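Notes follow the structure.
One protein chain is absent from this view; the other protein chains keep their places.
This part shows subunit A:
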Amino acid sequence: MWKQLFFCVFIQLIYQNTGDPIYPVQNPCLAILDRLSETSSGFLNCAVSRARPFKLCEGCVDNYARLQDLIGLLDKTYSDVDRKITCKGFLESYDTIQIVAQLISFVENIWISSYCDNCITGYKDTNGTIDYSLTDDTKQFIQKKLNFDFCIFNATGRMVPIIPIDLNVTLNTNVCSVCLTAYNSINEFFLKITQQNNNGVCMDIVDTMNYTRLLWSKIYECRRHDPDYVAVIGISFFIPTIVLVFYISALFKGERKQMKLSRQKRLPPHSTTAAIVGARTWLWSNPNE
């Protein structure tokens, strides 16, 4: 019953109240909804286009900030004059699909699972312009990445490819030795960040690093290890040999300890005991009697 009532109210809100002089020209919630639709599609557009190479945090922060601003507005704006129903309630609580709620959680999920807050802080929307700042770690990382790219450019004479996978040219240059310091610097810095941020490293950085590593070890084929097996194999044979010697010598030289047996008191061996027990069953009978 009351559902139908709400429905009627809803219909009225949409179609009839527009002409009412008390209400603004358009219901504020519907205005927000319009805005939400634009901003969210803008964000999605941005996010998908920056999925590869991954630059979501840096690239879409303005869209995201605007969206956040709007979402904040949902709680503050009311759909009726009595200021009882917030827009959030108005948009979300009358149907089961709850498109707005799902949209919000989807967007936030993308943002949070990319750990974007770990490289971009203080983003806010002030009158349409977005202020944000990168963290110090991120700035340093970007600087190191630029150094690395510059080094590669110097060594190979080519720009670093944006997508390293489709570069199928083997380069016989001395990239590995020339850019080793730049590479090590960025690699170690990344490991440092990983250890500092226990809850997660910004996905922009992780992805950049992944590509850099792929570039380094797959494309330029820089290997850093060339192990010496002789010593390792020597030790690996030496210790099991000692073990064998130990056990065999223990077997031949070891003394087996003798255990002493204690004599137990059992029934005293004369027939008077049987008499004491008073149990003269056949067990106790003497065949000679």
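Keep in mind that, in the parts below, a residue touches a chain if its C-beta (ideal position, glycine included) is under 8 Å from a C-beta of that chain, and two chains touch if they have at least 3 such contacts; residues count from 1.
The definition used in the following text is that contacts and distances are computed from a predicted model.
You can't see one chain of this complex, but its UniProt record names it "Chloride channel protein", from the set "Small ribosomal subunit protein mS26", "Chloride channel protein", "TXD16 protein" or "GATOR2 complex protein MIOS".
If you put the hidden chain back, the residue from A:I97, A:M159 or A:A250 that touches it is A:A250. Interface residues of subunit A facing the missing partner chain: 115, 187, 194, 198, 200-201, 206, 209-210, 213-214, 216-218, 223-229, 231-232, 234-236, 239-240, 242-243, 246, 250-251, 254-274, 276-279, 282-284, 286-288.
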